[in-house]
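Input: a single structure, listed below in C-alpha cells.
With one protein chain held back, the other chains of the complex are shown just where they sit.
The first chain written gets the first letter, and so on, giving A and B; residue counts start at 1 in each chain.
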Amino acid sequence: MLECPKCKTINYLDPYAFWNFEGNTKCAGCDTVFYIKKRNGQLVDGPTETQGEVDLLPGFAETPDFQPIEGPGKTRPGPRARKDFYGKPTPITRNIRGNLISGRPLRPDELIGSKPRFIVTGEGE
Amino acid sequence: MAMTEKNLGTHPVPWPAVPIPTRDEVYAGLSDAAKEYPIWLEENLHQKYNFDKPENLSRIRVLDLTTGMMIGHWASSQLAEMGADVIQVEPVGGDPARKLTPFGREEYMFTDSERGEKVGGLFLHEMRNKRSITLNLETERGREILRNLARHVDVIIENAPPGDFDAKGIGYRQLSQINPRLVYAWVGQRGQWGPLKDKPGMLEPVGQAACGFVHGTGQPKEFGGRPVRSAMWMADYVGGTVAAIGVLTALFYRDKVSGRGQFIEATAAESIIRILDYTWVWYGMDGSIRPRYGNWDLAINIYSVNPAKDGYMMIGGGHDRLWYRIWGTVSKERPEVEQLVVEDPKLKEVTDRLDHAANVKASTLLSEWLKDKTRAEAEVELLKEQVASGGVTTIDEVAEYPHFKYRGFLDLFKDRLYGEILYGTTPCLESYAPSRLKWIGRPVGYDNEEVYLYLLGLNAQDLKQLQAEGVI
Partner (left out) sequence: MATTEKDLMSLSFEEYCREVFDPEKVFEKPEPLKGYRVIDCTQYILGPSCGSYLAELGAEVIKFEMPRRGEPMRHTTPWNERSLYPLSRWMPDRGTGFGFVGANFNKYHVTLDFHKEEAKEIFRRFATKADIMIENYRPGTFDRWGIGPRQMMSHNPNLIYCWMGGFGGWGPGRVRASYDILGQAQGGAFGITGHPEFLGGTPSKHTIWLADYWGGMMGVMNILAALYRRETEGGGGTFIEISQVHGVARMLEYSLPLYKAFGVVRQRWGNWDTQLCVHGIVQCGLSSYPDSENPQENEEGYILISAHTDEDWEKLCAVMNRPDLRDKYPTHADRVKAESQIEIYTEIEKWTKDKTKEDVQAILDEAGIVNQPVWNSKEVAEHPHYHMRGTIRWMQDPVFGEMLVQGPPLLMSETPPRVKWLLRPVGMDNESVYQNLLGYSPDQIAQWEEEGVI
C-alpha cells in the first residue's frame, strides 16, 4: 500500500495490477501524482512526487481514520454485475419476469411454518 | 521454447526425486491412540491392496465409440477402472486424438514396444484398462458388425454428429430393438438436439465457452484482464463424469427394477451450467450478470489467491474465527497491517467484508505480507494459527509433494507395452471394491483378433477379409 507522505491517506495498490508496475499513480486523498516502481511486489523506486498523467489509479483508498475515498478520478472501479450496484442487501419481492420471490427480510407473523405467507398466498408482499 | 516448458525437456526425470516417506516417518511422534484412526483408514484404502479385492462393475461390458473429444474417453475410463470390460472402437487408422501432442512435438509421444506406434500423452493417459478394436462405420458391413456387437454389451457411448448413428441405423432407436437392455449414451459439447446442437468438428473448449465459464474466469477488465479458458479440456471431464453417473444410474435401474436400458445424453456445456452454482438464480432475481473476479471470490473474503515472493498463495478465512487468525499471523511481523484491519469499523461484520473495497484492502494487505514470504514459509506461519492455506503449485511440485506420493495421488506404473508412465490415479478410494489400473493403453486395433473372436466368433481368415475390404 502507499501511505501518502503529504496527507497520510492510505492508498491500496492492489496486488495484481501493481505487482510489477512502473509509472505514475496518485494519492486519492490529495491528488498528488507519484512515480513508483515495483518488482515482484517490492518497492524498488519511489514514491517520488511528479507531474504528469496518471497511468493507474489505486484500487481503493481511505483516510487514517478509515473514511473511504472512492470514485472517478480517485480509485479504479471494481467489476459490477449490474448498473445499480450497492454492495449491501436491498429488499426485492419480484424477479426479472415480474413474479414473486422471497428476497426481503420477514417477520415471524409473515410465516406459515417455515414458508413466507406471501409466496404461498400471493398477497402481502 | 523457453516460454512453453520450464526446461527444454528432453530427458526422463527420476521419480520420486525425493524418497516417499515411510509410514513411521509420517506418523512419528503420535501416540498410539492418535494414529489409530489414520492407520485404520490406510489399511482399508491403500491402493496396494486393490488387487486383493473385488470390483464394482466386473460384469459390465462397454463399447466406447467416441473419437476426437475426451468426454467419452473420460467416462469410459471411470467405468474401466471400476472393473468394466471397456472396448474402444476406433476408426480404421485410429482415433485422431491419438495424434495430439503439445506443440506438435513428436518427441513427446509414447511408443509401444510391440508395434512401435506413437501415441500422445493426452490420449494415453485416458486409455486406461481399455482394449482397442477398429471398425469402419461408413460401410454397411461395419454397421452390421456393430449391431451384432450390441447384443453382447451393456453400454454404448458415442459422440458422432447429431443424428449420425441414427441415420446409419445404429442409433439408440435401432440398437435398443436388438438389445432392449442396452444403455446408450450420447456425449458432446452442446447437444445432439436443439437449436445449438453440435456441429461436426466441435471440441472443447466449445463447451466451456458456451456455458458462461470462460466469460467468468480470469482477471476482470478493470484489472486489465481478459476472460480465459481452463488449461484442460475441463468441461469434457466434468461432462464425462456426468455421463458415467448416467450410465451407472441406468444400469442400476435396469438390473434392479425394469430389465430395460435407456437413452442418455450428457454435454460438456450443460455439465458446467449445473455447477455454475448461483449464476442462474442471481440473473433471474435481479438481472445480474456474473462478473469475472480474477483470483478473488464474489461471496467470501478472504478466499483468494494473491502474489507472494515465489509465486501465488491461496489463503481462506471469511468468518471471524479465521479472519482474525490470519491477521494475527501477519501481525507477528507487520503489526501495523493488522491494525489497519482490526481497527477499521467498516470490517467488523462478516457481511461488511464482502464489497469490492474490502476485497481490495484485504488482498493488498495480504500481499504486503506475502511479498516477503515464500509460499512454503507463509503456509507454515498460517498453520500455526490453524489457518488453511497453500501455494499454487507447478507440475514438478505436484509430482514431488510428499502427501501426494505417499497417498498415491500419482503413481509410476510399469506398463507391459508403454514402459514406465507417471499418471494421475483415480480419486475414488474405496474399501470393499476399489478402482484400479490394469494397463495404461493399447495401440490401434491391438485387440481385434481376440475381441472379434470371443464376441462374434470371427476367425483370423474372416478378419483378413474384413481388413481387405476396409471394414476393420
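Criterion: a contact is a pair of C-beta atoms (placed from the backbone, for glycine too) under 8 Å apart; a residue touches a chain by one contact, two chains touch by 3 or more.
Because the structure is predicted, anything quoted here is derived from the model rather than measured.
Trainee: For the chain left off this view, which of B:T279, B:S331 or B:Q467 is in contact with it?
Mentor: B:T279
Trainee: Touching the hidden chain in the full complex, which residues of chain A are there? Just list them.
Mentor: 16, 79-83, 85-90, 92, 95, 97, 99-108, 110-111, 113-116, 119
Quick note on the criterion: only the chains that are shown with their structure count from here on.
Trainee: Would you mind writing out the residues of chain A in touch with chain B in their complex?
Mentor: 1, 10, 12-17, 19, 40-42, 59-60, 62, 66, 68, 70, 76-82, 87-89, 92, 95-97, 101, 103
Trainee: Can you tell me which positions in chain B touch chain A when the two form their complex?
Mentor: The contact residues of chain B facing chain A are 219-225, 282-295, 306-309, 340, 343-346, 351, 354-357, 359-361, 363-368, 370-371.
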